[in-house]
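Here the complex is missing one protein chain, while the rest keep their positions.
Note that the chains are named A, B and C in the order they appear, and that numbering of residues resets to 1 at the start of each chain.
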Amino acid sequence: MPTSKIVSLHDLAALVPDGASVALGGSFLHRGPFAFVRELIRQGRRNLEIVKQSPGYDIDILCRAGCVAKARAGIVAMEGNFGLAPWYRRAVEKKQIVLEEHACMTLTAGLRAAAFGVPFQPVGGVHGSDLAALNKWAKVADPYGSGEEVWVIPSIKPDFAVIHANEVTVHGDTRVYGTFNWDRIMTRAARKVLVVAEKLEAVEAFQARPELTLVPGFMVEAVAIVPGGAWPGSCWPSYEVDYPEVERYMDTEGSLDEHMARAPEIGVSQVA
Amino acid sequence: MPTSKIVSLHDLAALVPDGASVALGGSFLHRGPFAFVRELIRQGRRNLEIVKQSPGYDIDILCRAGCVAKARAGIVAMEGNFGLAPWYRRAVEKKQIVLEEHACMTLTAGLRAAAFGVPFQPVGGVHGSDLAALNKWAKVADPYGSGEEVWVIPSIKPDFAVIHANEVTVHGDTRVYGTFNWDRIMTRAARKVLVVAEKLEAVEAFQARPELTLVPGFMVEAVAIVPGGAWPGSCWPSYEVDYPEVERYMDTEGSLDEHMARAPEIGVSQVA
Amino acid sequence: MPDAWSPFSYIVTNLARFIRPGEVTFSGVNSTPAMLACLLAKRAYDFDFTYINVAGGVQPSPSKIPISSSDPVLAEGSNAIFANEDFYDLCTRGGMDLCFLGAAQVDGEGRTNVSAIGDWHNPKVRLPGGGGGAVMLPTARRAVTWRTEHSKRTMVEKLDFVTASGGMHGVVTPIAVFVKRDRRLVLQSWHPESSLEEVRERTGFGFEADDAVATPPPTEREAAALRALDPAGTFERDARIRLR
Partner (left out) sequence: MPDAWSPFSYIVTNLARFIRPGEVTFSGVNSTPAMLACLLAKRAYDFDFTYINVAGGVQPSPSKIPISSSDPVLAEGSNAIFANEDFYDLCTRGGMDLCFLGAAQVDGEGRTNVSAIGDWHNPKVRLPGGGGGAVMLPTARRAVTWRTEHSKRTMVEKLDFVTASGGMHGVVTPIAVFVKRDRRLVLQSWHPESSLEEVRERTGFGFEADDAVATPPPTEREAAALRALDPAGTFERDARIRLR
């Protein structure tokens, strides 16, 4: 069998170069690879392209730290009662980053095209939306004569998909509990898959119920074990959103360093 | 919560009218809805369109009983050491049925178009295959200027998807162990989903591990509980292929009635 | 007294009243009022319907009501995980009967803007963006939205940007309930403490109101269900919705 894919969080983030296109798993404050995102900030990564249907804390803190050149996203917010993502909003309004605005499903269609190995993917709906002209999307007539016209989205192939999972094996096999959001299609579309996991699980446990494996190890480049790594977001069923901390993060007077210093990955000796 | 979806095998098969388009789950001799197929024969169903990437025993016995008008299939064989499906082969050679020959993935692309609600689905490969001209498939140039041309398959929307599963709840939630083959996309593409299951399982067991549910109950029309219903094929992990019986079935001297009479659904009182 | 509306109960309850027996109904991200409406309908109405949500829940029985409408707790007690690709495909192939979608601006045809206030390329306010709307609004059998502010800034004659077309079937605000008739929103009812005149005055687009009446008060069961979902009034406080 292949050798271990477990590395430190530092080494995992170091695999992503400046300017890379990175798809991030989870949704809003739930099961996002937030420890990984903070590690990118610590390593001073620049000019990243972030791909995610519903980013929030992750895109906001990356914009706050000046790591982002472009966002390809569907809906961006902190959610809960926090409303808009302030540093992301400012970055877009001040034109510090380029936004490619999608509907969540048009972004997914682009990822499907990449996952399926085709140049474009038809998607339902979009008719009458200004997003089509904005993104210069093409409409294709049904060659089989239904008279129907369908919008097609060009392939979106991120350099990396980075997801936060509940359990992994030493070989990189990955389990997610509860909804996997868009993580499945992201891991199929990206050139490389990186995983941050709450817990290292025995191979035997995966072999006992292989149907639960979302990503087989051979598709995974490397894994870091970071308990609590989705903080201040939730990771079902282990922990819920730390709302007081999100509130502290949102406080424009508060400093980013103070927030970063409270992160659980700090000082935690990581399995490596 | 909704009332029970459990019906007898007889009543389940009675939902399918003559001339219906029916997608069948499983692959070759594995986890096919074979008890259901035999029940269609007992009820004298006619002019069915059978949709399946890799049919074998099911399409063969349906052709043997004269139930089939059209087959839309990728690869048809008995598999194991049994080679071609004799009665299917004769039906095609004698032009008793119409064959729409696919590659497994072009048939799947048609099912994806139906599942995604779009008129056609691009598929990788196919270049240079005579199947494209045979089926009058269209090639579409990438409107985004890659210069690439891709084959697109028209939507394939069966009236029914019928799958054989390991466990169901009274509400129709469905679990499959081991590979689900093409069952997932079939259940998303078809107008109605019918399930034959080995076992009725407690709702609590499904709620304890909802990630294992392949088809949520609200998508399922009705369910019949038929232990051994995939006979003479396998249903992992409960039972393996009954090769001696498949051999008896293949014996052109042997009668279909004798084979049908040995089926496990006979005389078994069914949960209803 | 159950016959009195609060601006909060008015929105949640009137969203719930769009839910119909036997249908598949969906609530998404950033949609606390819609989430509460679905959970209220489960408690207040005798008929059954299939509630699915963005957390992958199918007929869930959450042990708590989350602040975030995409919280995984909304899949607790679910018999399945019906994740994002699945419920979007269900919608685009015509299997979603009622879809609740958020909006920042709504026009007289029920089209929505969730992208930007002002010019998209030089926005006064960059809004959350596309989300489900552009794909779900044209493909769901019915879509319903809400605004916690009813003003000429939110109920507009002309959208700054058309994020999603296809037309909302219903729109609920703190003072009014609109439904679509022949591609236009018409007033169905107004908050009893408001009036047709006030609704016209605070609405940017013209609308018909021939059949409009004062909104029937919450039933005992509707009021009880909302109390059960928000016993401490936390959601009501957090929503900060005012009649005027």
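Heads up, the rule we're going with is that a contact is a pair of C-beta atoms (placed from the backbone, for glycine too) under 8 Å apart; a residue touches a chain by one contact, two chains touch by 3 or more.
Every value quoted in this text rests on a predicted model; they were computed, and no experiment measured them.
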>> So there's a chain missing from this view; which of the remaining chains does it actually touch?
In response: A, B
> Quick one: which of A:39, A:79, A:173 or A:242 touches the chain that's been left out?
Replying inline: A:173
> If the hidden chain were put back, which of B:50, B:76 or B:193 would touch it?
Replying inline: B:76
> Among the options B:36, B:180 or B:218, which residue touches the chain absent from this view?
Replying inline: B:180
> Quick one: which of A:114, A:162, A:196 or A:224 touches the chain that's been left out?
Replying inline: A:114
>> Under the stated touch rule, tell me which residues of chain B contact the chain that is not displayed.
In response: 27-31, 53-54, 73-77, 79-81, 84, 88-89, 92-93, 99, 101-106, 108, 123-131, 134, 178-182, 184-185, 234, 236-237, 240-241, 243
> Please identify, in ascending order, the residues of chain A that touch the omitted chain?
Replying inline: 1-2, 114-118, 169, 171, 173, 188, 203, 206-207, 210-211, 213, 215-219
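By our rule, only the chains that are shown with their structure count from here on.
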> If you average the Cα atoms of each chain, whose average lands nearest the overall Cα average?
Replying inline: A
> So which chain is the furthest away from chain B, centre to centre on CA atoms?
Replying inline: C
>> So the centre of each chain is just the mean of its C-alpha atoms; given that, what is the distance between chain B and chain C in Å?
In response: 40
> When the C-alpha atoms of chain A and chain B are each averaged to a single point, how far apart are the two points in Å?
Replying inline: 36
> When you check chain C against every other chain, which residues touch at least two of them?
Replying inline: 56, 75, 81, 91-93, 139
>> Where in chain B do residues touch at least two different other chains?
In response: 116-118, 211
